[in-house]
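Before I ask anything, here is the structure I am working with.
Only a part of the assembly is drawn; its chains keep their places, and the rest are absent.
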Amino acid sequence: LRVGHPEVIYCEGKTVEQVKGIVEFMLTKEKNIIATRANKEMYRAVKSICEDANYNELGRIITIKKEKEKYTESYIAIVSAGTSDLPVVEEAYETARAMGNKVIKIVDVGVAGIHRLLAKLDLIRGAKVIIVVAGMEGALASVLGGLVDKPIIAVPTSVGYGANFGGLSSLLTMLNSCASGVSVVNIDNGFGAAYSASIINKL
Amino acid sequence: LRVGHPEVIYCEGKTVEQVKGIVEFMLTKEKNIIATRANKEMYRAVKSICEDANYNELGRIITIKKEKEKYTESYIAIVSAGTSDLPVVEEAYETARAMGNKVIKIVDVGVAGIHRLLAKLDLIRGAKVIIVVAGMEGALASVLGGLVDKPIIAVPTSVGYGANFGGLSSLLTMLNSCASGVSVVNIDNGFGAAYSASIINKL
């Protein structure tokens, strides 16, 4: 059905053998492959059958580039709050790249130091679509929503403790954003945010 | 800051006098005006100072058209599950219109009768961006996510009872969508969905 989209495996709860088997089958098609939530062992198994496999360890994601598709000219900006949010940033980044997008990362611009965010505003506003990644209280999405006029896909992360309840706090924050133009994906779902952003970036 | 976007009032928890006062002030600018969650009395008060005010009773939304902006050629599709979801559909519809979008409504195509949905697929696929409105279990977003390749903004509604917990059930369903390309706004937030969809439709 879909043209131009990669084949995707969600590795959580699968065995190394299962992941390897699925990739093997996918290699017969002429499409890019992404395997999210993959551990190192899975990567080694995939590498053994496909030299071109790459592994982003922080993002826990395997990518195999088969399509020669050119990258977009418009870009997706991935904006994140703290360094602990980087795994989600990387998952989003690799996904967006595997789908053929130009991507710019602007990290460590959480709202506790608003001036660092304001300093990057032109770069962010230049994007066609923006992914915001934030844990703890997740206020970055609201603040950015008030500053830019581009579609924002917000990803709450599970970074935090106590009354954060595994990301619930930032999820609720983002859903209740007082600024408009923000829509939300599941906690830690960097992949899903990039997928939505890619469809929008290619419109 | 923003050009081309309407002035917006959220009327819940405001008095009739407050709403009237805010509209009065907004009328001095050359922009469209939307007042969401407005009751009839608020409408009458607004009408008394502005002949052009319109009221969508089902959607509980007042709109005042000031801009002569042309409508977009690409369209937003608003797809909904049951008749009880119509108030949210109408809020989204009026918001999208006030922002200058061509909009098509496809209602009553819930997943309990999948063939009614499949029959409308071409019309839905023709849209540039899709708003999905569904309560109860909210499965419509996932199903549609698998069938189309356009960005989907999903709006869970509070329609239902018991273990629906005021829309929580459909909210979680949509956040956990097994199909990609779906991002989510707050429960019953037709306004927010239309706002995001409009930004995307105008890209």
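Lettered A and B in written order, each chain numbered from 1.
Here is the rule we use: a contact is a pair of C-beta atoms (placed from the backbone, for glycine too) under 8 Å apart; a residue touches a chain by one contact, two chains touch by 3 or more.
All of these numbers come straight from a predicted model, not from anything done at the bench.
Here 2 copies sit in place, and the number of copies making up the whole complex of this structure is 8.
The rule is short, and it goes like this: only the chains that are shown with their structure count from here on.
Each chain gets a centre from the mean of its Cα atoms; for subunit A and subunit B, those two points are 27 Å apart.
Residues of subunit A touching subunit B in their complex: 1-2, 5, 8, 128-129, 147, 149-153, 171, 175-177, 180-186, 191-193, 195-196, 199-200, 203.
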